[in-house]
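Missing here: one protein chain of the complex. Every other protein chain is in place.
Showing subunit A:
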Amino acid sequence: MRVVLAEDLFLLRDGLVRLLEAYDFEIAAAVESGPELERALAELEPDVAVVDVRLPPTHTDEGLQCALRARRRRPGLPVLVLSQHVEQLYARELLADGTGGIGYLLKDRVFDAEQFVDAVRRVAAGGTAMDPQVIQQLLARRSGDGQGPVDRLTPREREVMELMAQGRSNAAIAGKLVVTERAVAKHTANIFVKLGLEVSDDDNRRVLAVLAYLDRDR
């Protein structure tokens, strides 16, 4: 699987290259600035791009803007955005086109190599990988008035929904919560009923549906 990597700090870039290569990814390019990323995405047609939000020369949200532009040119281009901070504003912008293949994670998440690589693979396959912090903020704000549909979920259902919103499959959720896959399926069905969402097998679509639901009266 060919990866384009954009990160301006040498140490981190180097570490990411080694990490990804250790898991049998092919690094098509490892760049350190916005314009270079722009060129690499246009010419190399990678299977997935791993991009830092803040890049030279402007040191603003150059990486994010590049990723968004690249996805407008090539809809569905899988992009995993890494950042020192996660902001819902950016998460929404990434999810806005609804085509999937999007990830948005804190840089810390690379500490857990297995999970990070899993996230890259999920995104490359067209799924989503949202940082737990984004999901928690979303859920926290919905429970503010104590009346919303999210508040009618049982604690276990909330756990399942958090993992689901991060983009994990039923099997992964079952593994994480140490329950059977059938139990997870039952929980997800309950969640969909309580939130008034249609049942869907497509991982990506169901995450987007959950996020859209949580977001809808904004």
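The rule is short, and it goes like this: contacts are C-beta pairs under 8 Å (C-beta built on N, C-alpha and C of every residue); 3 or more make two chains touch, one makes a residue touch a chain; residues count from 1.
Please note the rule applied: contacts and distances are computed from a predicted model.
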{"item": "Among \"Carbohydrate ABC transporter permease\", \"DNA modification/repair radical SAM protein\", \"histidine kinase\" or \"Cytochrome-c oxidase, cbb3-type subunit II\", UniProt-listed name of the chain not shown", "value": "\"histidine kinase\""}
{"item": "Contact with the hidden chain (one of A:R18, A:H85 or A:R152)", "value": "A:H85"}
{"item": "Selected residue (touches chain absent from view) among A:R54, A:R71 or A:R206", "value": "A:R54"}
{"item": "Listed residues A:A22, A:A96, A:A140 or A:A171, member touching the removed chain", "value": "A:A140"}
{"item": "Residues belonging to subunit A that touch the chain removed from view", "value": "53-54, 60-61, 83-85, 87-90, 92, 108, 111, 137, 140-141, 143-145, 217-218"}
